[in-house]
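Only one protein chain is missing from this complex, and each of the others stays in its spot.
Up next is chain A:
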Amino acid sequence: MTRTLLFIAAGALFGLMIHVITLLTVPYNASRDGFSRIAAVAQAGRFVEVGPNPQQGGLPALDPTFLHAACMFDLEQGPMRVRVPELSGYFTLSFYDRIARPFFVINDKAAIGGAVEALLIDPAHGLITTPSGTTRVETAETTGFVLIRGAVANPSERDRVREQILQAACDHVPAPGL
C-alpha cells in the first residue's frame, strides 16, 4: 500500500513539474500569439497600421481610441533607426520582443522639436555612436517589433492622426564593421 502511495506522491510532484514546463512553453508554441499576428500584417522598413479587429488581421484588446502601427525589426541586418514625426496628441513608441514582451517605451515627452528618434541596437552593434537627440535602445533580442500608439482624443482627429503615424520611419542602418 505504501508503495502505491509513494507512486501517487511522485506522480503528483512530477505532474507539477510538467505543469511548470508546459506553461513556460506556451508562448513559444502559440501560433496565433501577438507577435505572429503582427508579423502577418507588418513588415520591416515601414510602419503598417494594425487594426483592432482580430477577424481582419488585427489584434484583440487594443484601446479603441488609439491608432496603432507596427514595424518589424531584425537586428541581424544591423541597428534600426526609428523616427516618429510630430504627432498632435499623446503617443508612445514601444519595443517588443519575439514573444511580445515590451522591453522599452518612449513617450511623447521625449519628443525634441516634435519628433522622436530612437536607435535600436544589440550587443553586436555596441560601437555605434548615437546622434544627440536620439534615444539609444539596447537589447539582447534580435527579432521583434516596434509599435506606435497614437491617441485619438476626439473622433474628428482620427484621419489626421493616422496620416501622421504612417509618416513614421523605421530603417536598418549599416553597423560599423559590416
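Note that in this section a contact is a pair of C-beta atoms (placed from the backbone, for glycine too) under 8 Å apart; a residue touches a chain by one contact, two chains touch by 3 or more; residues count from 1.
The rule we apply is simple: contacts and distances are computed from a predicted model.
Colleague: Missing chain, UniProt name, options "Transcriptional regulator", "Carbon-phosphorus lyase complex subunit PhnJ", "Enoyl-CoA hydratase" or "Membrane protein": which is it?
Modeller: "Membrane protein"
Colleague: What does the interface between chain A and the hidden chain look like in terms of residue numbers?
Modeller: Touching the chain left out of view, chain A contributes residues 3-4, 7-8, 10-12, 14-24, 26-27, 30, 32-34, 36-38, 52-55, 59-66, 90, 92, 94, 96-97, 99-105, 107, 109, 147, 149, 151-155.
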